[in-house]
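Apart from one protein chain that is not included, each protein chain of the complex appears where it belongs.
Right, subunit A next:
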Amino acid sequence: MALKNQKQVEAFADNITACADDIHGRLIEAIKDKKIDQMTAQQIFQNEASLRQHANTLYIDAANFVVDGLGESHTSLIDLIGSARESIRTMEKLAGTIGLIANLILLAAAACTAKPGPILSAMKAVQSDILALNNSREPLSDGIDDLAGDSSAHHTAIIRT
């Protein structure tokens, strides 16, 4: 095709439309001046309409150019949506830190009392929290479905819909 880019195609279509507009103006004048009969007028009008169809063909071409040109941006947007989902999933892991913080504060309070029993049990609790956190980091790279049983899986559900 001789017309390579979208802007050229659009400009050409605009010109064809302008020609059709011009023909229409002359046609109406000629009818009013009784210079042509009805059949001729109908024929000229269909020619005008045909020019408009040609212009519309070019607008479809231009639209297809836009669609083709947007492929890359579309892919970037979709990829980005995927990584946003990922960051929400990562956030769900934070739920595990809540228990840790509470137990750390307990440990601090126990340390103040200098009583071995409470200190030991608070330390045990902290240790198990950390263990649980480390384990929960593993499935991060897996599919989103791993979180299905998670208490905060509803976030994932929101994203999916």
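The working rule: a residue touches a chain if its C-beta (ideal position, glycine included) is under 8 Å from a C-beta of that chain, and two chains touch if they have at least 3 such contacts; residues count from 1.
Following the convention adopted for this analysis, contacts and distances are computed from a predicted model.
The unshown chain of the complex is recorded in UniProt as "Lipoprotein", chosen from "RNA polymerase subunit sigma", "DNA-binding PadR family transcriptional regulator", "Lipoprotein" or "Electron transfer flavoprotein subunit beta". The omitted chain makes contact with subunit A at the following residues, 6, 10, 13-14, 17, 20-21, 24, 27-28, 31-32, 38, 41-42, 45-50, 52-57, 59-60, 62-64, 66-67, 69-70, 72-74, 76-78, 80-81, 83-85, 87-88, 90-91, 94-95, 97-99, 101-102, 105-106, 108-110, 112-113, 115, 117-118, 151-152, 155, 158-159.
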